[in-house]
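Mind having a look at this structure? Questions to follow.
Left out: one protein chain. Kept in place: all the others.
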């Protein structure tokens, strides 16, 4: 049989970008969750908290492997829409691809650590108790935490993430060296997880939390993964988005609006004004359809 | 409502530089203190001493994010004034911005970990005892330490920091690759914290210690944060400055004065001689007002 | 005596490439195994699990030291043959060199830690029990693990490795910066070991497991190193190869086939089609004999 790879080529640029988001998010979540599974099911004998934190950082570097402009996070994609760096029509496909990647990653981790999870939990998949395994996949609040505290926690964490990432790549500023963007973003994520994950696990990313939670729902943990802690699951969806918007606002106030105007050819760069005034997408400075820098485009 | 971001633009170059120092110091201290809060309040279950040390290093990298020439430290700003790389008139605004950034960072960490700190401490904010939480924010001497020992500790630590940083960027030398300045400085800070924080916590930076201490004063720890250990709080203010001056002197003797003269156009580079002779600021080689490389300028 | 180094020069380019593979694999395995020996024989007092993981990463960076295109892994060499980046005739010499390097590395570690191993094990070299020392050298399955589980584990681990590595260096994509290839590959290996070594040790590499196992057979552990766990030794040979092929397929589907065609001069690039159709080696795009980029060529 002759196999012509060209027949498998995806013609839509958006579809190829979504494939990159899917694959990048899959690998990011795969590293993070399987490290958590390794440390948990080995009862800390084959790794430690720091290994999990470092694995997320590696996941970020590798996630950029498939697309130099990867978002890997619906909250990031939303902010890039607001900043005019992504079309609004691309937002939903991006988010769904990220969510699907997170779901598939969780399924892969469940398969990979099925024997270990069954051995560790005594065969009962639970959300509470000393042998619970739900925290391998999704985030949960610490016992002492109030609802407001957990919301604030995710707002500050994701806000810090966005403020730092956006400042990193602003071209009119003294930008970070392009070769080091991926490692530095990984360092930022590592720093946030090392310093802001005690309260409720530093999801920072709606897809990272919701995707694995949906996997647990379908894989035997039951509806408790959504009802537990008084339906807490909405916090790591809504709070990171709120935090991302807050971080983007800080970036605009502290950095973007303080920078000199761009050269004349970009002078009609009124996207932000228009956006805030009308909510309508304004395509100035967006690359023509199909010219984005996704690895798969 | 139409929002024109240009109206929010800060016109003073100095003010924009101070905003960069404020933001950079805020993020630096935010990473360091919240990592300490995470490790302390989780009783080492969600991190370890090494996580705190690594978080400070990440904070340094991110602090440079907002200004490629960020100081983030009053002792560094002072030395840069002495070396003619910062105007004396800029020193106080820089230091106040750094102090304010440290204060706001501490306030943010207090809000972020309020539930955790209350749970950990049983609701009583103290400086001494097994459930003390003051050491999350500020530095304190070990029990065995004499006053002279703690002073020497901070002098050597900050002296090492300045000697290494200044040598790193000397342009007539074989300088470190510009792209790697931020990671290497982060590595230096990591090394100093890993090796010289046992005695009294490696403040290395008056703003890093005084800002959070002021926050504790206003947030419920009381005046004990200043009176404890026989009014020890002045050491991490005065000793880092002394050490920075010592490190700068070593740099001058071992590096700067050993280097070949600069090309002729910079020949009238007598700032150091003049400075030592008169204490008057000599503006040779300073960029014209408003041309500095701050991210926010 | 006059020594003319030119007389020692190996004339065959393939032989020199094999020397590079031998030396690179030797150093890679030397770092990994001796770190395991250090942590095991010191009963975790002179290192921890994370030290072992980090040592493998250092080994990868150093392994690239001797050849910028080093494979260091028979599964990688096989995939490079399939992708037309290595001649089929070079495959066996490459694999044997890698196996020999792994064997010699294990012998060196045995010599280096002979006193320590004898002290730790009470002089009896065993595969089972609290003082077993076989797991310093080769990988073994966890008790809870089914055969299918351990096979899947190695398939996913090695598949992730190949998918990430191949995507990293694709030139038509936005490739990783060449200077950072070695550190990023080391990061990927670190991530996989931190997150996927709980089940059966993350061999990921037939030579890494078989070489040291052969050393143990000849050094006193006896045939049990092959018969133990129901002749499990074939899994870390066959499963990594299967996983490497799976990862390569994912790479082809998700990346290579989605990329734009290469410029016209490479248009007759039908190697993949031909390969899948006939299994016959097709040398398009292979460098002329002796022009490969091995450090030793």
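Think of it as A, B and C in the order they're written, each chain with its own count starting at 1.
We take it that a residue touches a chain if its C-beta (ideal position, glycine included) is under 8 Å from a C-beta of that chain, and two chains touch if they have at least 3 such contacts.
This structure is a prediction, so every number in the text was calculated from the model and none was measured.
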Shown chains touched by the chain that is not drawn here: B, C
Per the touch definition above, residue among B:16, B:53, B:71 or B:85 touching the missing chain: B:53
Of C:94, C:113 or C:140, the one touching the omitted chain in the full complex: C:113
Which residue of B:65, B:153 or B:209 touches the chain not shown here: B:153
Identified contact with the non-displayed chain, of B:35, B:162, B:196 or B:219: B:196
Missing-chain contacts mapped onto subunit B: 48-50, 53, 142-146, 149, 152-153, 156, 160, 163-164, 167-168, 173-174, 176-177, 179-180, 184, 187-188, 190-192, 194-199, 252-259, 272-273, 276-277
Touch residues of subunit C, complete complex, unshown partner: 1-6, 8-10, 16, 19, 23, 27, 30-32, 34-35, 37-38, 41-42, 45-48, 50-52, 54-55, 58-59, 61-62, 65-68, 108, 111-116, 118-119, 178-179, 182-183, 293, 295-296
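Everything that follows uses one rule, which is that only the chains that are shown with their structure count from here on.
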Closest chain to global C-alpha mean, per-chain Cα centroids: A
Most distant chain from subunit C, judged by the mean position of its C-alpha atoms: B
Degree value of the rotation bringing subunit A onto subunit C, based on Cα positions, nearest 5: 90
Centre-to-centre distance between subunit C and subunit B (centres being mean Cα positions), rounded to whole Å: 44
Centroid distance [mean C-alpha coordinates] between subunit B and subunit A, Å: 31
Touching two or more other chains - residues of subunit B: none
